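Complex shown without one protein chain; remaining protein chains in place.
Chain IDs A, B and C follow the sequence of writing; residue 1 opens each chain.
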Amino acid sequence: MTDFPWLLTMIAVPAVGAAVVAALPRGREETAKQAALGVSLLVLLLAVLATVAFDAGGERFQLTTSVPWIPDFGVDFALGVDGIALVMLLLIGVLVPVVVLASWRDEPTGHRSMKTFFAWLLLLESLMVGVFAATDVFLFYVFFEAMLVPMYFLIGSFGGPRRQYAAVKFFLYSLVGGLVMLAAVIGLYVVSAGELGEGTFAFDALRGMEIDPGMQKLLFLGFFVAFAIKAPLVPFHTWLPDSGAEAPIGGSVLLVGVLDKVGTFGFLRYCLPLFPDASRDLAPYVLALAVAGVLYAALLAMGQSDMKRLVSYTSIAHFGFIALGIFAFTTEAATGAVLYMVNHGIATGLLFLVVGMLIARGGSRQVGDYGGVAAQAPLLAGVFLVAGLASLALPGTNSFVSEFLVLIGSFPTRPVFTVLATVGIVLAALYVLLLYQRTMHGPPRGVLLEPSPETSAPATGGGGGATAATATLEAPPPAPARLRVRDLSRRELAVAAPMVALVIALGVYPQPLIDLIEPAVAATMSDVGADPAGVSPEAPVEGTD
Amino acid sequence: MDTAPADGLITSAWLLIALPLAGAAVLLLGGRRTDRWGHLLGTGTVVAAFVLGLLCTLQLDGRRLDVDLFTFVATGSLDVQAGLLFDPLSAVFVLLITGVGALIHVYSIGYMAHDPRRRRFFAYLNLFVAAMLLLVLGDNFVALYVGWEGVGLASYLLIAFWHERPSAATAAKKAFIMNRVGDVGLALAIFLMFAQLGTVSYDGVFGAVGTLAGGTVTAIGLLLLLGACGKSGQFPLQAWLPDAMEGPTPVSALIHAATMVTAGVYLIARCAPVYDATPTARAAVLAVGAITLMIGAIAGCAQDDIKKVLAYSTVSQIGYMFLAVGLGPVGYVAGLAHLLTHGFFKAGLFLGAGSVMHAMDDDVDMRRFGGLASRMKVTFVTFGLGYLALIGFPFLSGFYTKDAIIEAAFDRGDGWGYLLGGIAILAAGLTAFYMTRLMLMTFFGRPRWEPGVHPHESPSVMTAPMVLLAVGSVLAGFLLVVAFPLEEWLTPVFGEPEAAEHVVAPLVVSILVTVVMALGVLTAWLFVGRREVPVTAPVRVSPVTRAARRALYADAVNESLFMRPGQWLTRALVFVDNRGVDGAVNGLAATLGGSSSRLGRTQTGFVRSYALSMLGGAVVVAGALLAVTAG
Amino acid sequence: MSLTHYLVLAAILFTIGAVGVLVRRNAIVVFMCVELMLNSVNLTLVTFARASGTLDGQVMAFFVMVVAAAEVVVGLAIIMSLFRTRRSASVDDANLLKY
């Protein structure tokens, strides 16, 4: 079972699926949807089977495949996963089918066929699997950059009104980061040629090198900038609100849920083990950025009137927490950070999805255009609340475990930063509840208001919108305002239910995931010179009497 | 004291939490199918939990038993087990929560009978009971924290139950946020314990408190106190509790009077080993208690909303409890006893207030009440008993437990002891004043009802719990202090009670308190009972009254210190982010674009200028090469 | 006269040619200036050939002349077609392609 090329299959299946979906004749949208769902479910199955095949206590990298690719550069097509990468693959496996299902009936704004949408989505899935599964730095870089292209098209072709601006901004930001990283990747190779006699990109070989501290700093910065743009840390973050807001909902979910995790994953996988001295030296600065992000983005989230922008800003705050966990250099915090990566994907993914469902009903992204939805769509409101609570890391939801681990693990080594970040949990409660109260609570109002009966009759014709608008001006205010909003449909329930279930399940019993993650985190911590066994208490514990 | 693994029925103590939780899950997931019998299920699970809790308590026999469930989170050196601790302290709370909870569930069947969302109400109530039980049963600080925030969620859901009302939605949010501020303190305390001791279990932490530096223990104590203040509506986080009265009245009774708000007292009592080691933090608890005691009592005197009066009263009474537990070993039992009796009479008072509101078409303004004593006999009698218990009428519950606290305060023996005792006695007088005012305005005098209001007694499903609670209000004090002393029951937790050296004789204190109480009642009668109560509140009042009406400007302070600056900050940051951070990037792009078009102008299209640029380039190249060679 | 004088003269001629390219407008004249530059090179080559005592430089000069002749053919053809279209041989008039 372990000999089966799981990872290669997980890359190949969606790629082939994308090609097949793209090659479908025009007008076969239904087939495209079903094929995309089937393929993504197959990948989920593969991810689960791969997890079964993975031995948590075994070698660091498992399920490995390695083929020489560009011998001239010393590049291998080398795949393999540790626990950290594996849980990310599981996250991809879960999110993509959900996204496919959520995009089932999306009316694309660009009049483009959904067939193309699903083809890009599957291609994106393939590349996302690749980026987490690569154990060759060059290969990682290739996937890292190639991933931009499908996302760029998803935003640009299927996004909101300012999609062109958002797509270009996304592409250029990421590209700039990627190019800076490219310099570092090449530098790493050159260094490895000096250190090891022969240039290589193999992660395991690079990990063992002793690099000159000055060089380490340069290379670290090269990688760091790329990752800090990807998993936006303040001040590299301004692309995310635009992209998150303009992307189609499915795109936003994958963008924030998975794509941006490559950044934090990169911190942990590449920055720390490859440049341990530089990581230690520069950690205070990174932590300052991370904590600044937690507070700054949370405050900004409160100031947003666009729901998708708001959720994007919350993600920036969450990325601050993840970075805090990674750069605190304790096993507890880093395990929490990895768990956070998964949980944030689920929680914020759900939040984006449910915000998308609301937007699908009202056609507006403005918070102010909604109100009192809970009274008539209790299921929608309930899912919204669960997503919001997960976002503010309420105990019992998955995010709590990870946020708690990050903070409790960071506190022993970085008390000041941790205390500041902990203040962020109040702000998190504020932005979530403000959003929830404004949209779901209160008297009915906003774009979903039912037009009064006498005006709805003539509006059956073509330009209903205009007629209704002019009519409401003349008509007396209707006595009991009601919203014209339907509660979640079966399809939407099928989207939300597994996510809600995961939110609760991982909130109550996260230990299986932690068991997967911890060995890899511990290995990383010993690379960076921290005690892999975790924090040792400052005061001696005497036997309890 | 050693912790032993649970045996017998207590091994299934997890069912205490699981039962109401399952009830909540069934009701929430079951949807409309469960509408018909949902309230019965909800009530049934809590009653079952009460019975189970009672049986467990009977088996307990003063032991400290641990129920290990599963590994919640274990990574690195952090090991958090999901486990329950069943000891005399938690048993007391289990009985209070499930007992009062069950009564209030029964009451709610009637109170919410006509609400289309009754099923969901019971689901939330069940959720609350489950979370609250987790809070008191957890055997480590993380479990406590989970329950802690869980009750916060339930409280949020229930305050916002009528969420179409913007005031309810806002009150719920306010409650959650202010609680979260406290939660930060609790969380930081847990982080500090882990960093210092490497453990978060009660046993581990309490066993090793002695090894910690004094400053660290004080820090932990203060942080825990912050958490307690948030949950219990104590100064400076007291402002949310009166607003929380926006929720349905049973909620106010159960959550915002009897149980959840007392969690802070539980926390401090549970962490007695920590506070025993830090006089500084204990002093802070005392200060918080005393200040809140007065704030609540003063604000309670000027409210016209019947539930607000009770809410401020709750704030004030919990202040008593904080004062008590802040006194250290001598006060823990006194504080907890008052907590229990308060649970009975305040729940009873709220249920009575609910009954009154039920009769008055959900009006809460006492200025439009009056003369209800004859129309609602059961309510009047039960409410009256609760009232007497609260103001400390001799030989009713409050008399025993409040006096004990005041005695304990005097027993400090120093000047502070007299000050605290004096404050407590003064507040007792104020309590008598505002509660008498409430009684007079509601039940006596001339009816001032709105047209169309026809007060009537509530159905028996509502009055029965009120009667039971009234009985409790009358007897609880005697039972807990005299008949079956709580002190003995809790000895395994807090150790043998020290023989108290009374500075002021208990009898003197009792007489003093009773006299002050009588003065309060008298004053209230002079101010309210003798005159006609205006239907609208007078505008021209003294600054003291104005301040009391606005609860000593707590909201104003919060608004001007946090909310408005926060809003400005947010607005400023949005501007900075759009214009500054994003602007810098866009500016860079614009600069590039601008230089592109400016540079593009050099591409004039004239061959001769191209040739010039080439010649210039050649000269530069040659010059540079020569320079390099020469240099 | 030393060889240096010849070299300096050639350099002066080259410069005159280059400056001519920059200042003259008539395409033919510009082109003639280029030819002047080529011929200054020829002078240089011959001078150096003389200095080194080999014939290489002189042979190269012949090569240059041949190439220059070819260039003239091509150049005149191109300038001619431009002139016939625009009725002007001014290089400044050919200014449609810019920025």
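In this section, a contact is a pair of C-beta atoms (placed from the backbone, for glycine too) under 8 Å apart; a residue touches a chain by one contact, two chains touch by 3 or more.
Keep this in mind: contacts and distances are computed from a predicted model.
Remark: of the listed names "NADH-quinone oxidoreductase subunit N", "Heme exporter protein C", "Na+/H+ antiporter subunit C" or "Urea ABC transporter permease subunit UrtB", the one matching the undisplayed chain in UniProt is "NADH-quinone oxidoreductase subunit N".
Note that the undisplayed chain, when the full complex is considered, contacts A, B, C.
Shown as candidates are A:156, A:266, A:378 or A:396; the residue that touches the absent chain is A:156. Check B:213, B:482 or B:626 against the missing chain and you find that the one touching it is B:626. Contact between chain B and the unshown chain involves residues 589, 592-593, 595-597, 599-600, 603, 605, 607, 609-611, 613-614, 616-618, 620-622, 624-626, 628-629. Remark: the residues of chain A touching the chain excluded from display are 68-73, 110-112, 141-146, 148-149, 152-153, 156-157, 163-164, 167-168, 171-172, 175-176, 179-180, 182-183, 186-187, 189-190, 193.
With the whole complex as reference, residues 7, 14, 17-18, 21, 27, 30-31, 34, 37-38, 40-41, 44-45, 47-48, 51-52, 54, 56-57, 60, 63-64, 67, 70-71, 74-75, 77-79, 81-82, 84-86, 91, 94-98 of chain C touch the missing chain.
In this text, only the chains that are shown with their structure count from here on.
When each chain is reduced to the mean of its CA atoms, the one lying nearest the mean of all protein CA atoms is A.
Our note on geometry: chain A versus chain B, Cα centroid distance of 35 Å, whole angstroms.
For the pair chain A and chain C, the distance between mean C-alpha positions equals 66 Å.
Centroids of chain B and chain C (each the mean of its C-alpha atoms) stand 96 Å apart.
Along chain B, no residue makes contact with two or more other chains.
Shared interface positions of chain C, defined as residues touching 2 or more other chains, are absent. Chain C makes touch with chain B in their complex at residues 18, 21-23, 25, 30, 91-92, 94-99.
By the touch criterion given at the top, residues 600-601, 603-608, 611-612, 615 of chain B touch chain C in their complex.
If you check the complex, the residues on chain B that touch chain A are 28, 70-78, 120, 142, 145-150, 153, 156, 160, 163-166, 168-170, 172-173, 176-177, 180-181, 183-184, 187-188, 190-192, 194-200, 203-204, 206-208, 211-213, 216, 566, 569-571, 573-574, 577, 581-582, 585.
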